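Quick one: structure below, then a few questions.
One protein chain omitted, others in place.
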Amino acid sequence: MLSAKYINTFSGINVQNSDPKCQDWIDQITDEVGEMVFPDFKQYIDPKQLRRLSMLLRTTLSCAKCCVAEMKGAELRGIVVATGLGCLDDTRKFLVDFLQHDIASPTAFIHSTHNTIAGQLGLMLKSHAYNITHANTGACFENALLDAFLEDCGQDEWILVGGVDEQIDWLEKLRLQDTDFSELNLGSGCTFLGISTQNRNDSVRIVDVNSFLISDEIKARDHVQQFLEKNNVEASSLDLILTNSNLSFSDLQNVEKQNYQRSCGAYFTNSAFGVEYAVQRIRSGNKRVLVINHHEERQIGLTLLSDA
Amino acid sequence: MEIFITGRGVVSALGNNTEENLQSLLNGQTGISKGSYSDFPEKYIGAVKLSSEELSDKHSLKDVYGRTALLGLTAAKEAWGNNDPSSTCRTGVISGNSVGGMDRTEKHVIKLINTGQSGDIRPILAHPCGYSTGLISKIIPNCEYANTISTACSSGANSIMQAVKLIKCGRLDRVIAGGTDGLSNFTIKGFSSLMIFDEKRCRPFDANRAGLNLGEGAGYVLLENEKSLRESGNTPLGRMSGYGIANDSFHQTALSPNGKGAVLAMHHALDQAKLKSEEIDYINTHGTATENNDEVELRAIQSLFTEKVPDYSSTKSFTGHTLGASGAIETVYSLLAIINDCVFPSLNIKDDMNKECPALQKLVRKNVSNVLTNSFGFGGNQTTLIVSKC
Partner (left out) sequence: MSSEEKSLLKSHIINYLNLEDVKQEEIQDAASLFGDGLGLDSIDALELIVMIEREYNVKISDPSMGKEILYSVDTIANYIFTQK
């Protein structure tokens, strides 16, 4: 029987917050998805290393370092990363490079694979532990969180879990060409969590997490219902439902509902932003929050969090 | 809890299904040839002998999907076979790949780069790694869970690992798990920039090996727990008896000289399978034929298998390096070794890298009960799987 898991700490850089040390930014949150503002990365990363690192990797390493600092004393058992499109800027760089030149630059190629994120973390943290990258666009963050949730952690061990995606101008150009995506406000974000079996100060409990394929027989709301029932939770007892789609919960009149995508923009791992937001809400007094990831019609990711 | 393998599917340069692959392995018939990939006619490559149009026709699809998706669909269909949907067994698909729909994307971005417009964007929508997984999930009736793992050359192996984990933890009862990767100019140019291609046929574990040949393909297994087996009535072909996963944490692309990550991965796998090193009958190595990989991998094997190194070989000498598919294709080959009681050779060796402990160079028929297979990816991702007889 696996022990309960808690989110002990988190760190994020997104369009609402540029300070990876800040764990208290939801009061300033707006519905505006502006440009990302980045911290001074030299605070977190050796300047000699910075030169090769894309913004996505810089945000990753900075946020991870903040989590590591908070989880001092525990041994890192695993690094689990979710990313829908991976290292897009390096992919674009290498594509442009090899399409225009006979001989292409290796650095961008090496950094273009999705697992560069987790790989760089393994290098920086000198960790030989479990290291994996989840990339299913529909619910990669939930799949990653589930992977960590199911790890049999010892009491002195912790797992670093992250959700990272970056927007590049090509995505914006593609968006403009397709009427299906004209309403979409693209964003970027990086969220990392420190998870363990220890209920420390300010910990938030991960009650359950999973992802499901949606069918004609079992629709999105059915999955939500079954997920909550399995965990003996009445939907009406939730304090807050966070979602990134138009999935309606108008029947739950006493439950607060928020669409986090309005604040962080659309990217495949934005439910990680939703979880960051949820953790802060629980730390401020909410008891139970459901984070829903339903940006793709065929798949839904669900994370149920509660106060510890 | 036992995890049974009841289905398998593979497509590679050796053939378009498991039986064709097996015959090529038994006959020592390589699938690697010069000119098999038209954009790079001078390179030795292990291409699947079906064009994208032929693959699309095979699946009655319009030709919008990339090779990664088409190859994945082919092998996953074979692995699923004629299994029925279940209302009581939770079914999932976990698939690994590294390049996604890049073979289509790279053609479309030329226009995007030059004009700011990309024309029909549907091919680019098929770019993400998860796209092929979604396609495969549609052929698995009542499939309720889908995941994509992207850890470079260990993607397929890690997908199988993840499937074993989810079944053991009681989240799923049966899973189609494996990996797929299609050839693309992006990948060929990428490996060229690292200067690790052999201009001739690759020679894993040869003293004069000069690098790898690329390949493409897909491999999947159907894994079931006992509850699912009772319902399906399938005959188990083998078992996934253990896995180990570690990070080398040394360099983004090269293995550490002492192969620490590799040793840890193999050690964890043996531990989980509750097997002693002498119980391993065959190691299907990662064996890419780069100077670094083969030297370090054998050193790691020798450090763990101190009494006697088992028979070992690299089937990448047959298929080329199939990147994200390799760990899964090689899991299927490990299963074939068990079913057919034989171990496959490494091709093209003229001068053994290690004379005291050379790689197998001929097919050997013997009892094969446990096979260990390694997959080492960029980013230090090292995974070992053990396949065992039932």
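Which chain is which? They are A and B, in the order written, and residues in each are numbered from 1.
Heads up, the rule we're going with is that a contact is a pair of C-beta atoms (placed from the backbone, for glycine too) under 8 Å apart; a residue touches a chain by one contact, two chains touch by 3 or more.
The shown structure was predicted, so the numbers you read here are calculated from the model rather than taken from an experiment.
Asker: So one chain is hidden, and I want to know which residue out of A:88, A:104, A:117 or A:238 touches that hidden chain in the complete assembly.
Answerer: Here the residue in touch with the unshown chain is A:104.
Asker: Using the touch definition from the top, which of B:137, B:193, B:232 or B:388 touches the missing chain?
Answerer: From the options B:137, B:193, B:232 or B:388, the contact with the absent chain belongs to B:193.
Asker: Looking at B:254, B:304, B:339 or B:363, which makes contact with the chain not pictured?
Answerer: The one listed residue touching the chain not shown is B:254.
Asker: On chain B, where is the contact patch with the chain that was removed from view?
Answerer: 193-195, 251-254
Asker: For chain A, enumerate the residues touching the unshown chain of the complex.
Answerer: Touch with the absent chain occurs at residues 47-48, 50-52, 101-107, 110.
Simple rule for what comes next: only the chains that are shown with their structure count from here on.
Asker: What whole-Å value do you get for the distance between chain A and chain B if each is reduced to the mean of its CA atoms?
Answerer: Measuring from centre to centre gives 28 Å for this pair.
Asker: Under the stated contact criterion, what part of chain B meets chain A in this complex?
Answerer: 98, 105-106, 109-110, 112-113, 116-118, 121, 124, 128-131, 133-134, 137, 142-152, 158, 162, 165-166, 169, 171, 185-186, 189-190, 192-194, 245-253, 260-261, 264, 377-381
Asker: Please give the residue numbers of chain A that touch chain B in the complex, ascending.
Answerer: Within the complex, chain A touches chain B at residues 2, 79, 84-86, 94-96, 98-99, 103-106, 109-116, 118-120, 122-123, 125-140, 143, 146-147, 150, 170, 173-174, 177-178, 210-213, 215, 218, 268, 298-299.
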